[in-house]
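As structure tokens, the structure follows; a few thoughts come after it.
The complex appears here minus one protein chain, its other protein chains still in place.
Moving on to chain A:
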């Protein structure tokens, strides 16, 4: 497998503000990679370095096998970018903006353009200034998807889209990946990342906190288990098991969280008490995310 994006120890400061503090990121060709982090974590800065708009202060960044700062022309032919807050030219229509951006990138794929406009339900004859935020976002998405590229850099691309359009977006991104494309999707909408992405990188204060598939990340995290038992169990007994925490027992109900590796031992104990009902919820990405953050802040000074 080859890497579409490879970033190692990336540093970038704006005056005294440190935006990136040794960021690592690897996006494999052909995957949809979620790039997660709260506002100000350095997601946009990373993307802008990858686009050659900003110059990094240190570290390595390789994009499609090239240097993003030096090989702007060659690399930009092969990628499309959608920012989170699209600004359009007030006196150009959406259709004109789509054509301009796709042409600058190397050409308009007429069939794709028409189908994207239809699927995103966009009126291309309106002037840029009269579009709502969601519609400006659609213009940028259609422009990005109307040219033939192998990499999409998306910076919170669905901000302002309604749920219906978010669904269209997810479909379209999946199709792009099916056709062999690679996607880096920066977002803080966890459900979106959960539904779309193959792998995820979580960053915080300009540093990578965790990377992996969702399954891998889940393994690192805790599962919530709730059970109703035929024979009540003592709280102390449950707590004595390795990897179990947050235990509450009331009557025949027991609830606790458990590390993925210790789930078997817990179920053995509960099984011995006669399980009549059991729910086990793997951590949502949200819980994962919050936990990564708790952990990271506990380590941080």
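Just so we're on the same page, contacts are C-beta pairs under 8 Å (C-beta built on N, C-alpha and C of every residue); 3 or more make two chains touch, one makes a residue touch a chain; residues count from 1.
As a working rule, contacts and distances are computed from a predicted model.
Q: Considering the UniProt annotation of the chain absent from this complex, which name among "Chemotaxis protein CheW", "Tetronasin ABC transporter integral membrane protein", "Peptidase M48 domain-containing protein" or "Succinate dehydrogenase / fumarate reductase cytochrome b subunit" applies?
A: Of "Chemotaxis protein CheW", "Tetronasin ABC transporter integral membrane protein", "Peptidase M48 domain-containing protein" or "Succinate dehydrogenase / fumarate reductase cytochrome b subunit", the absent chain's UniProt record names it "Tetronasin ABC transporter integral membrane protein".
Q: Which residue from A:100, A:255 or A:269 sits in contact with the chain not drawn here?
A: Checking each option in A:100, A:255 or A:269, the one touching the absent chain turns out to be A:100.
Q: From the list A:20, A:80 or A:249, which touches the chain that is not on show?
A: From the options A:20, A:80 or A:249, the contact with the absent chain belongs to A:80.
Q: Just name the one of A:32, A:64, A:140 or A:247 that touches the chain not displayed here.
A: A:140
Q: In the full complex, which bits of chain A touch the chain not displayed? Write them out.
A: 48, 51-55, 72-74, 76-77, 79-81, 83, 85-97, 99-101, 103-106, 124-127, 129-130, 140, 143, 153
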